[in-house]
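Each chain you see keeps its place in the complex, though not every chain is here.
The chains carry the letters A, B and C, assigned in the order they are written, with residues numbered from 1 in each.
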Amino acid sequence: MKRTDLALEARELWREKTSSALPPGAETETREEGGSTLEALAVTSEEAAAALGKGVGKYITIFPEALLRREEGAFEKAAALLGRELRALLGLAEGASVLVAGLGNEAITPDSLGPRTLRHVLATRHLVASLPETFGAFRRVAALATGVLGNTGMETAELVKAVTEKLRPDAVIAVDALAARRLGRVCRTVQLTDTGIAPGSGVGNARRELSRETLGMPVVGLGVPTVVDAATLAADLTELSGRGEAAPEDFGEYGAGMMVTPREIDQQISLMARLLGYGIDLALHDLSCADVTALVG
Amino acid sequence: MKRTDLALEARELWREKTSSALPPGAETETREEGGSTLEALAVTSEEAAAALGKGVGKYITIFPEALLRREEGAFEKAAALLGRELRALLGLAEGASVLVAGLGNEAITPDSLGPRTLRHVLATRHLVASLPETFGAFRRVAALATGVLGNTGMETAELVKAVTEKLRPDAVIAVDALAARRLGRVCRTVQLTDTGIAPGSGVGNARRELSRETLGMPVVGLGVPTVVDAATLAADLTELSGRGEAAPEDFGEYGAGMMVTPREIDQQISLMARLLGYGIDLALHDLSCADVTALVG
Amino acid sequence: MKRTDLALEARELWREKTSSALPPGAETETREEGGSTLEALAVTSEEAAAALGKGVGKYITIFPEALLRREEGAFEKAAALLGRELRALLGLAEGASVLVAGLGNEAITPDSLGPRTLRHVLATRHLVASLPETFGAFRRVAALATGVLGNTGMETAELVKAVTEKLRPDAVIAVDALAARRLGRVCRTVQLTDTGIAPGSGVGNARRELSRETLGMPVVGLGVPTVVDAATLAADLTELSGRGEAAPEDFGEYGAGMMVTPREIDQQISLMARLLGYGIDLALHDLSCADVTALVG
């Protein structure tokens, strides 16, 4: 199957293959809110999961259209929407604590979404106890830039598990760059899911996943597509140019270890990292965007 | 005289020495606006300039108090105030073009204010002609990170002059980190002046200045104190601890080439660079803060 | 014609099309030296230039094979070879001065070769006069990170011309990331040419060139392929997979603004930037690799 981290594209591939909108056991719902379109996909059976190649759980895709059109106030609205959806997906009790894990390699621009998001995430765990008069109303949040296997010698999942076993947070938010099938989707959608994340699937080989099964607590995966897999691109281009059907595997050796990314990726990642960071802060604390700006710089 | 880049501190030193508020030929005015205090100093005679150690011209110091208290909406208000004051100081005709020069060394945290401000500055010079339907209403703005002599082999003033002779902008905005005398002022004020800037005076030896005299066009200097000179610090500490009068020169050899800076300087510089960048964009174009966020990420 | 910045690939495309090794007026020569292979191509007539799509001049391609095999002492040998070839191509008189221009966007990993090379380049112009006892034997070298049009509003060629008109160096070395046709060449060769460089051709649309014609002095272009053009990749993949002939233009719209790059590009760029920086220092001064390490950190 063509590789994608996006539920949206998994659904699309199903439709192309079967001419039916969705397999039984999967449901979708779309709505507009504050200049963004939101598509929710619920995968409720193992059969549907197998058909779509996506685990049982909820997938929310936000298209921040007004923001991409640069409309007045669109950033605040998109961050607020993301914050609300993330908060609902986490379903945390009052006072519950969270670990935010930023996955990926800061030195590779399209893989830097995770660590760059952390720049905008308020780490409060150490402040809640030490400065209760100022931070007593904040949720305890820790933040971890996981780095990548090649630099650390540790699987991302292994490192995150080490930290959750020590800190025992009530939930994990894992932020990572994702791979899309279509170039036109790069840096144009945000995906949230309560099924967790498979680190490195965006720009490398999938490694061990971060999920409720592996970590023993709720794990929300939060990501933005930043690359297209080279082999997937080649397969799609072949079909688009009328040269018949093709599969990524046809080009596997040639495209292995390659990623395709827009030339202006740096500025796009900046904006998306800011959106995700603010969305996380708004989901976890009772703050406004202005508060976040003053607190994180 | 004790070294400072701040007009505010030059005035203070005068008062300490003479017990008079200001020398003849200098006037000051203070007002509050939108959560910030603004102090304007006008130096109108060469005598006043010599007495204060500051050239003839206008100096505006903004204390963004509400922002530092993290009040709701304070960033937008402080950026708007800075934008208005900068616009007034520049006094540009419609369609006039501008070069924004970011001075300093991005790799030295307290010297990185200039290049980090540029991350938030919209460069539009190439867009106004090529995309008139979108950018026709924008002013033509170019942006130059000058680097520092040790890395480039070029004096900052020499490089900026080379570029202004080629581009022939109508004005220059030069952004640089400044040196303060008091630690408590670091990252807590913004200074604008139509007298230009002496690059590197903040964290190195003063080199050739950027000013109307040297560049042949209006030059507004825009800066934030990010360091305290080590020798100045020592002199002040000596006096504060009741050990008698002292001058920076007493400690010159020992403190030469050293800078004193807060430990949490990175986050403070981030916020100040963002404030300056947005202030510049608002001064030069008809934009809101939300527009700037969408355009610069 | 399929797009490539590599003389090596231009020659290859000619051979594929014509089944002759080279057009009349072009000559090639290959030799091995210290663990590297070196291929020199001389284009001596306008006819040959038109046939190959490469200007009249010399093109030297170095394959640092021992370095890529991580052999003992290979870095020093490859840097020395590059230094000698660069020195020969520049043909500078004693005491002649040089501007090294690092092109590209430091924030986009595969486009960061130019600015990252500058980290290893000794800027000496300011030292030769001020510290003659230490630096009197050094050549005067200035270094300029040009940034990119989207961030500066200035064409790279325009900025470099402004600086050369001011500094009047005797030659320019322009370092930039290049585009290759084959993924297997990315970060595996170094190209030097006395024909200059077309900035941004590596990862963006070609803009005005840097050359003797435009700058009025010798310009050596120095680069390493770091990306493959998405449309070129698609065309090649199509042919490779037995789906018939294809041209990049067939995929132009789909792949426009996209680049293809290896996932482990960061470390490869680090090594290549170091190699280029040391090669430049060895070409311009009488230094050893150990000297360069001590001087540039």
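The working rule: a contact is a pair of C-beta atoms (placed from the backbone, for glycine too) under 8 Å apart; a residue touches a chain by one contact, two chains touch by 3 or more.
Since the structure is predicted, the reported quantities are computational estimates derived from the model, not experimental observations.
For this complex of identical protein chains, the structure file gives a whole-complex count of 4 copies, while the figure shows 3.
Convention: only the chains that are shown with their structure count from here on.
With chains as nodes and touching pairs as edges, the resulting graph is complete, every pair of chains being joined. Centre-to-centre separation between chain B and chain C, using Cα means, comes to 38 Å. Taking the mean of the C-alpha atoms as each chain's centre, chain A and chain B sit 39 Å apart.
Those residues of chain A in touch with two or more other chains are numbered 267. Across the interface of their complex, chain C is touched by residues 118, 123-127, 140-145, 147, 149-155, 158-159, 161-163, 165-167 of chain B. By the touch rule above, chain C contacts chain A in their complex via residues 105, 107-109, 111, 150, 183, 203-204, 228, 230, 233-234, 237-238, 240-241, 243-244, 246, 250-251, 254-255, 257-267.
The residues of chain B lying in touch with chain A in their complex are 67, 70-76, 267-271, 274, 288, 290-291, 293-297.
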